[in-house]
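Complex shown without one protein chain; remaining protein chains in place.
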Amino acid sequence: MSDIVNSPDFSRRAWLLSDRPATRMQARLGRAYTIWSRFAENRLALIGLGIILLLIFLAIFANVLAPYSPVQGDLRNARLMPPNAAHWFGTDDQGRDILSRLVFGSRLTLFVIFLVAIIAAPVGLIIGTVSGYAGGWVDAVLMRITDIFLAFPKLVLALALVAALGPGIENAVLAIAVTSWPPYARIARAETMTFRNSDFISAVKLMGASPFRIVLRHVMPLCLSSLIVRVTLDMAGIILTAAGLGFLGLGAQPPLPEWGAMIASGRRFILDQWWVATVPGIAILIVSLGFNLLGDGLRDALDPKEAGQ
Amino acid sequence: MTIPVTPQLAGRRRARANGMAMNVLRFIVVVVTTYLGLLAVTFFIGRVIPIDPVLAVLGDRAPASVVERVREEMGLNKPLYVQFYVYVKAALSGDFGTSVLTTNPVLQDIKRAFPATLELATFGTLLGTFIGVPLGVLAAVKRNSFVDQVVRVIGLVGYSVPIFWLGLLALVVFYAKLRWVAFPGRLDVTFEYSFEPMTGLFLFDAIWQRQWDVLWDAFRHIVLPGSLLGYFSLAYISRMTRSFMLNELQQEYIVAARAKGLSETKIIWFHALRNAAVPLVTVIALSYAGLLEGSVLTETIFSWPGIGLYITNSLQNADMNAVLGGTIVIGSVFIGINLFSDLLYRTLDPRTRAR
Partner (left out) sequence: MTMIHTFNKHMRVLTASAAMSVLLMAAPQAFADTPKDTLVEGFAIDDIISMDPGEAFELSAAEITANTYSYLVRLDLNDTSKVVNDLAESYTVSPDGLTYTFKLKPGLKFASGNPITAEDVAWSFERVVKLDKSPAFILTQFGLTGDNVTEKAKATDANTFTFTVDKPYAPSFVLNCLTATVATVVDKKLVLTHIAAVAPTDKYKYDNDFGNGWLKTGYAGSGPFKLREWRANEAVVLERNDNFYGTKTPLKRVIYRHMKESAGQRLALESGDIDVARNLEPGDYVAAGKSATLSTTNAPKGTVYYISLNQKNPNLAKPEVTEAFKYLVDYDAIGETLIKGIGEIHQTFLPKGVLGELDKNPYKLDVAKAKELLAKAGLKDGFTVTMDVRNTQPVTGIAESVQQTLAQVGIKLEIIPGDGKQTLTKYRARTHDMYIGQWGQDYFDPNSNAETFTVNADNSDDGKSKTLAWRNAWDVPKEWTAESKAALLEKDSTKRADMYKDLQQKVLEKSPFVVIFQQTEVAGYKKNLKGFKLGPSFDTNYVSTVSKD
């Protein structure tokens, strides 16, 4: 019995799960470990994580993994070929290998998702928390701005921005981000309002913390988890919006192998050469599934109430 | 027995009346500022877009003198705030300007395009709600069972699939191969001369005018695009229903109700769902507003002459009058739906009232 108790795994785990952490670092690590073990229990969530890791892997090693160039094709001889031994997913209308384009396109997909999340989420978080915490006319003004952006037809806003800023994937990303942040602001505000009158906030106020510090170090972290979950779940929508912009001709510049643009340009052949549009569609489907499973898993892990049942 | 009106009671009543007046005032201010903001943003966008609207009207071949003259006629040489002021003044009296493309008054164009989208979005949301809510409830009640997984997967696929791809596939299967549905547009050419729409909602008008063959044909045209939108709506609604229901089913009053011996059906449908209905209504309203925004992609594939196509076409030709008009209409619907769901929320859930 003493061997089990003294074995290193047991003691490390015990150290992490101790309810009397000696240092803040230990407390943080302990919390992270708890969340991780809850997450790891959910098999579907692990599958989601696996998909995303695969995506990242593809993006990093695209040069090595792709059999052909994603931008050079043989127009005359290899156009619109069905999947075969040489081209596992066939070729597109410029004779380019679809598998290679898919692999390189993972970089663009990650780029789009990452950028939109980096722009939209913090903006929404800041506006939402400030608005929820400050109340009064600050809240009114910020919420008016949010409502205006919410009421605005998303398509018009995105189209107009892309038209104004010029084509290209960065501008498309900006356009999507600008239309994505209002829901996050609303969520953050709603969350903030539920606990802004609670005891621990009052306690910190009593200790003399400035509103700025309160919002930054106490309010925002609490909203973070639901925001992360929401952002992850929105990833699919973001990719599809980028595809939709590509459909209207405002997405990535050719010949970039962005998955949405591939579907948009492949839809002309859907009746006879279905693979050109379908294969990137399936890729988007799998990645979205991955993000959704990941998001669900995160939500279950971060909010034990939901997971408990 | 009348209650004597003491000074305290009078004071409280006055306070409540004042409170209500304040609320109404706040309401008006909110609406007006949002509208003005909408208009200002759209106007700004119109001037920032690098498309020459005169080009859209005259085309590429017009000689330079004609171009200059028309630019003057369209008032494009005046400073921005003057144009804005002129526009707002006209809009207040119901004149939304003329579309430079179709040369009809924008209001007339929208009166034709908007009901098409309205009909489609309503069909989709009704489908999404009446199938999505029961599915969500089922998934919540049978959590982690096979049924739950199926419902979740259906939902996830609905989230992740490109609509134009699915739409084209659906056309191939249900229209070309099975001949179950009709395409393109809203109505067959046979009724070109015999059907006079009243409200623009063909299903409603056909029933009103008792033209049953028109009703059937209109239904066959709307069922595929409507079901497509319904599927996306369903994916979202079923997921949210499941989430809210899970929340409710954990509450203690459920345990209490079960202990009291109430039937399971009653507990689920009459107690849990009713409480989950509060945020659910907001979700459905938002989903409806989202569909109304005019799914351009759906309208393009099915040649549905709705407001999504109208606005996109106008934007691509820098026809800002039309874009402004369309934005106002859609923005109004959004604002209206938001306000309505806020109101509903406050009415149904007293906890949200104290502020």
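Each chain carries a letter (A and B) given by its place in the written order, and its residues are counted from 1.
Throughout what follows, contacts are C-beta pairs under 8 Å (C-beta built on N, C-alpha and C of every residue); 3 or more make two chains touch, one makes a residue touch a chain.
Note that the coordinates shown come from a computational prediction; the quantities given were computed from them, not determined experimentally.
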item: Visible chains that the absent chain touches, using the contact criterion stated earlier; value: A, B
item: Residue of A:Pro67, A:Gly135 or A:Gly166 in touch with the missing chain, whole complex considered; value: A:Gly166
item: Selected from A:His87, A:Arg107, A:Arg267 or A:Arg299 as touching the chain missing from the view; value: A:Arg267
item: Absent-chain interface as seen on subunit B, which is shown; value: 49-52, 55-66, 69, 72-73, 100-104, 109, 112-113, 168, 171-172, 175-176, 179-185, 188-190, 192, 216-217, 220, 263-265, 300-303, 305, 309-310, 313, 316-318
item: Touching residues (missing chain, whole complex) on subunit A; value: 71-73, 75-76, 79, 93-94, 163, 166-167, 248-250, 253-255, 265, 267-273
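Going forward, only the chains that are shown with their structure count from here on.
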item: Interfacial residue positions of subunit A with respect to subunit B in the complex; value: 144-145, 147-148, 150-157, 159-161, 163-164, 236-237, 240, 243-244, 247-248, 260, 263-264, 267, 270-271, 277-278, 281, 284-285, 288-289, 292, 305-306, 308-309
item: Touch list for subunit B against partner subunit A, complex; value: 30, 33-34, 37-38, 41-42, 45-46, 48-51, 143, 156-157, 159-165, 168-169, 172, 246-247, 249-250, 293-294, 296-297, 308, 311-312, 315-316, 323, 326-327, 330-331, 334-335, 338
